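Got a structure for you, written out below as structure tokens; questions coming shortly.
Heads up, one of the protein chains got dropped from this complex, but the rest are sitting where they should.
Chain IDs A and B follow the sequence of writing; residue 1 opens each chain.
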Amino acid sequence: MSETKVNPIVDMRHVSVDFPVKGALPFIRKGCIQAVSDVSLTIHRGETFGIVGESGCGKSTLANAMIGMVKPTAGEVVFDGKNLYELSRDDFKATRRDMQMIFQDPFSSLNPRFNVYQIISEPMFIRGQDSEATMKARVIELLELVGLSKDDLYRYPSDFSGGQRQRLGIARAIILNPTFLVCDEPVSALDVSVHAQILNLLTDIQKKLKLTYVFISHNLAVVKSICDRMIVMYLGKIMEAGNVKTIFDNPLHPYTHALLSAVLDTDQTKQREQVILKGDIPSPIDPPKGCRFYQRCPKAMEGCKTIPAPEITVEEDHVVACHYVNGFPESVEKGEGYDTPLKQQADE
Amino acid sequence: MKAVLKSIGRFFLKRFKGIRRFIKRVWAHRQGKIGLTMVTFLVIVAVFAPWIAPFDPYDVAERTTKGLPPSTTHLLGTTINTGQDIFSMLVYGTRVSLIVGVSSGVLIAIVGSVLGVMAGYIGGAVDSFIMRLVDVLLVIPTLPLVIVLTNVLGRDFWIIILIFVAIGWTGLSRTIRSLVLVLKNSNYVKAAELSGASRFHIMIRHILPGTSHLLIMSTALSSAGIMVAEAGLSFLGLGDPTAISWGKMLADAQSGGALLFGAWWWIIAPGIGIFMAVFAFMRIGIVVEEILNPRMKQSSGVYKIFKNLNSSYVEDVFNSMDEHAQIGEASSAKGGAHG
Partner (left out) sequence: MAEQTLTLRNLKVVFPSGMGLIRAVEGVDIDIGKGESIALVGESGCGKSVTSMSIMKLIESPPAITKMDQLTFAGDDIKDYTPSQMQSVRGKMMAMIFQDAMTSLNPVMTCGKQIDEMFMRHMQLNKKAAREETVKALELVGVPEPRKRAKNFPHELSGGMRQRVLLAMAFACMPKLIIADEPTTALDVTIQAQVLSVLRDMQKKHDVSLLVVTHDLSVVANIADTVYVMYSGKIVEKASVKQLFKQPFHPYSAGLLASVPSLSDTAGHFVQIPGSVPHPMKKPTGCYFHPRCHYAKDKCKASMPPLSAHDDGRQVRCFYPLKTNGGTSNV
């Protein structure tokens, strides 16, 4: 454990990603989408790291910043000891071969004009070091690994079901033996009865190839089952982070509570309290100055509006950013009546 | 060296296979059959014109044959003023019309796709520049521009083709650009980028093939359009004066007084030529569009299947869904018996 901590595979330090929003006139910026703001995290070798949040929370942008698809506006991303955005072009390309991605939509992630062999072998083809024969042998090997057969080699994506397509996507992702795999909601576009197949395949492959996973999901139950550590994101910020076990045993952030209550529990005898959040996810353009969650938070106080909630370690490997949990920091100016509960907007 | 040649060979072989498969799909439609047959016919006529034409269409010295109506020697009669054989002119005219139409169509596809892909894929300043150029070209009225250009540059055959291309690429490049914007954001392009693919690789292997159907359709449709436009230009006297084209035949008929002397064959012959060529290319264009746009195919195809359905067959299928039919010996509680 201590060894892995010394050498994490991904280390993100104060990463922010902003996207300018263009106004109607050129050269005039309407505003900035703060997709990710000041996020720091480390991912250890061989673990599965969960990123949980709803649409617009920045989880995909964060993952893209990790694999060098989006350049952060601030902060640095260190992958395997190398600062990703300071590498030379060739080194960057070479480093990036160690990372791959599995996409949410298995329909748009495979080129419909390519056959299975062309799709899976493409990363090898691009690298351009292998003969046709080795490529073919490798593709067949991978097809068998993901549960398809040699006979599928010259079929086209349209011949496959959603689950099978996702298997093809997985095969393509691991053909160059990456060490790091980002799974962006890999099952949410699939039929319920094939979810388990794909999740099992992913965990099997991880064991076999000793991969590190980043697993993006909005389903806490899945995250609980397959992840080791996780973060909960809301509007570009980390709300709660830490060991999955610790968080599920003792969820602290009100947002985590809300997400937990949205998960189906097949055990109907247990009556769980349903937390229903008010309002909508606010636009990431000009997010709230204080805690980003205060508008929808059932526990919000006056001070939450203006004072940003710092990430505070509450127990080993468990970080929470919430004034309700941690109390307001002492060093900042708080103003009158900062700890009175915030009146909820009329939204019933 | 050998390996390079081999891979180039394989590249073309694969492309060729794709084209053959595509032609097969077009052939599967009735309209496509008509179009392909007619285009093939026109191409044969154009290529073998010297063997097919019984007379020299450029021979204006034969004063004895002025204004003859259709007969066995002169299948479509002769012209009134010069006595040229109209059938031979028609056959040779196929060459000009086809070459102008098809080569403009192909050049438009090339220019339009290159500029469209560049605008869509590279984006930024390149995109702005190309799209503003399109805007400018689209607002300039075509005919006056053509008149000015033909007067300045001359009326050579190839210059006319270039003028058509210079005007015609705009619409196509715009369509291609919007398609490229969609393809560019697809996850398979992202996956290729992740594997270290260069921009060139992505353009050639992922983006350009994605636009190929559109290019074929555009070539067919713009070829047809340009054949008409070429005829119009020649009719106005703006075409190549030395080449025999269908438009020029019409113009000659008009100036030669075909209507005045009742020489209907002189007008109808080039008309049929233009009609056939445009009809053939339009058919192909329409079929390709139908293949491209599955919704169109469905609405016509499924409706046809629906109409041809045997009602007793449907009844059989419905009956086979019944519980009794399937359970056979099972005598247990029947489904649908609710309390």
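By our rule, a contact is a pair of C-beta atoms (placed from the backbone, for glycine too) under 8 Å apart; a residue touches a chain by one contact, two chains touch by 3 or more.
Note that the structure is a prediction, hence the values are computed from the model and not measured.
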Omitted-chain contact residue, chosen from A:Thr73, A:Thr95 or A:Gln197: A:Gln197
Contact partner of the left-out chain, one of A:Val70, A:Met99, A:Ala258 or A:Cys291: A:Ala258
Contact residue for the chain not shown (choose from A:Val15, A:Val222 or A:Leu252): A:Val222
Where the unshown chain meets chain A, residue by residue: 54-55, 161-164, 191-197, 199-200, 203, 218-222, 224-226, 248, 258-269, 274-278, 280-281, 296, 345-348
Contact footprint on chain B, counting only the chain that is left out: 301-303, 305-307, 309, 313-314, 317-318, 321-323, 326-330, 332-339
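Assume only the chains that are shown with their structure count from here on.
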Centre distance in Å when chain A and chain B are each reduced to the mean of their C-alpha atoms: 48
In the complex, chain A residues that touch chain B: 67, 69, 93-94, 96-97, 99-101, 103, 105, 108-111, 113, 119, 122-123, 126-127, 169, 172-173, 176
Touching residues (chain side chain B, partner chain A) in the complex: 186-188, 190-197, 201, 206, 209-210
